[in-house]
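The structure under discussion is supplied below as structure tokens; questions concerning it will follow.
Removed: one protein chain of the complex. Kept in place: all other protein chains.
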Amino acid sequence: MVTQNNVNASYTLGANRELANNAQPAFCAYNSSTDADQTGNGTLVTVDFDTEVFDQNADFAADTFTAPVTGRYYFVYQLELDDIAAANTSGNSFIVTSNRTFYHNYYDYGNCQTAAGIYAIQGNAQCDMDAADTSTIQVQINNGGADTVDVNGHATDMLTFYAGYLTV
Amino acid sequence: MVNQNSINTNFTVGTEQAIVQPTQPAFFAFAGLSQLDVTGNNTIYSVHFDTEVFDQNADYDGDYIFYAPVTGKYSFICTLKMSGITAAMNVGKAVCKSTSVSADYCYSNAGCVRDAGNFRTFYGSITIPMDAGDNSRCRIQIGGGLKVADVMGDASISYTNFGGMLEC
Partner (left out) sequence: MTNNSCNTYIIAPASHEVTMPLQPAVLACVANDVSNVTGDGTAYTVICDYEHYDQNADYNTGTGIFTSPLTGIYLMFQQLGLNVFSGNNGYLKLITSNRNYYFCTRLFTNFVAPGVNYFSGYTLTDLDAGDTSTMQAVISGGAKSVDIKSNISTLRTYFNPKLVC
């Protein structure tokens, strides 16, 4: 299980005894292009992360992470929201797992946006997951009268992303 | 030290080579009840997270304090959903307070960015050094107004939570 080359190795041991675990479930995915008009009038939307940066153990697909084993997982995400209006006076974002939902970012979004209508939010959590449990990211912005809030994306820059790994 | 049953196991290795550490110190707890009128007038309040989701190695006291069982580097994550925020509350922060280090999160004008329901989320993460026996807790301090800001809790929804683990 422990070798000093990279062939079928769980651990890679560095020259100074650093340990990297190439088989440990870990992923990072991002939104490569803007998804327009996703929320703003109370619509709850599952966020799109269409491009993988890495996906050790291939547990991420279709915006969803599926736990391969029972354990504790750390998740982090950022959503760059755009076209926010002054009327969007509430909203929040979520990590939705099979066992429980984690709530983040209760703000007056209309009061926080840049002149261009942008506001970036983050959330993270340490989650208990059973094997085959799933995790996604959702966002809901309210009071705008219409769903005009976009979720920004970019071909190479990490504006909207979702990442996680098996910790213990 | 490494075997495939779960008796006194440091590491459990799955068939896909994912490694779980079921005895590694790691905990996650949330506030099952709201805590009323705790700050707003600059009072520093230690938030109670009375509902444990998991507590590997039993290092969290079930109320608000984590005790480091060994010397090492520990990661902590907290999310605090506050309610009863008023316009007068022009400053606020969350604090990860340990025996040797204090880390402030989300220091900002709480009243200005509260949402339409007078909620505001504070959050933060950090990895800090702890000696064996050191303790850590999560605090909230909001000022500028009266002592009417509440910590939101719920028996089944993880609005306000605190988690951590021994990283290395």
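A and B label the chains in the order they appear, each numbered from 1.
Following the convention adopted for this analysis, a residue touches a chain if its C-beta (ideal position, glycine included) is under 8 Å from a C-beta of that chain, and two chains touch if they have at least 3 such contacts.
Note that the coordinates shown come from a computational prediction; the quantities given were computed from them, not determined experimentally.
Partner chains of the missing chain, restricted to those shown and counted over the full complex, are A, B. Considering the full assembly, A:56 is the residue among A:38, A:56 or A:90 that touches the omitted chain. Only one of A:97, A:124 or A:140 touches the chain withheld from this view, namely A:124. Residue B:113 is the one among B:113, B:138 or B:151 that touches the chain not shown. Touch with the hidden chain on the side of subunit B covers residues 1, 8, 10-11, 21, 23-25, 57, 69-73, 75, 90-93, 101-109, 112-113, 123-129, 166-168. Touching residues on subunit A toward the chain that is not drawn are 2, 12-22, 24, 26-28, 53-54, 56, 74, 76, 78, 80, 111-115, 118-120, 122, 124, 156-159, 161, 163-167.
The rule we apply is simple: only the chains that are shown with their structure count from here on.
Each chain gets one centre point, the mean of its Cα atoms, and the points for subunit A and subunit B are 20 Å apart.
Within the complex formed with subunit B, the subunit A residues making contact are 1, 10, 21, 23-25, 57, 68-72, 74, 89-92, 99-109, 111-112, 122-128, 142-143, 166-168. Residue ranges on subunit B touching subunit A, taken from their complex, read 2, 13-14, 16-22, 24, 26, 28, 53-54, 56, 77, 79, 81, 112-117, 119-121, 123, 125, 156-159, 161, 163-165.
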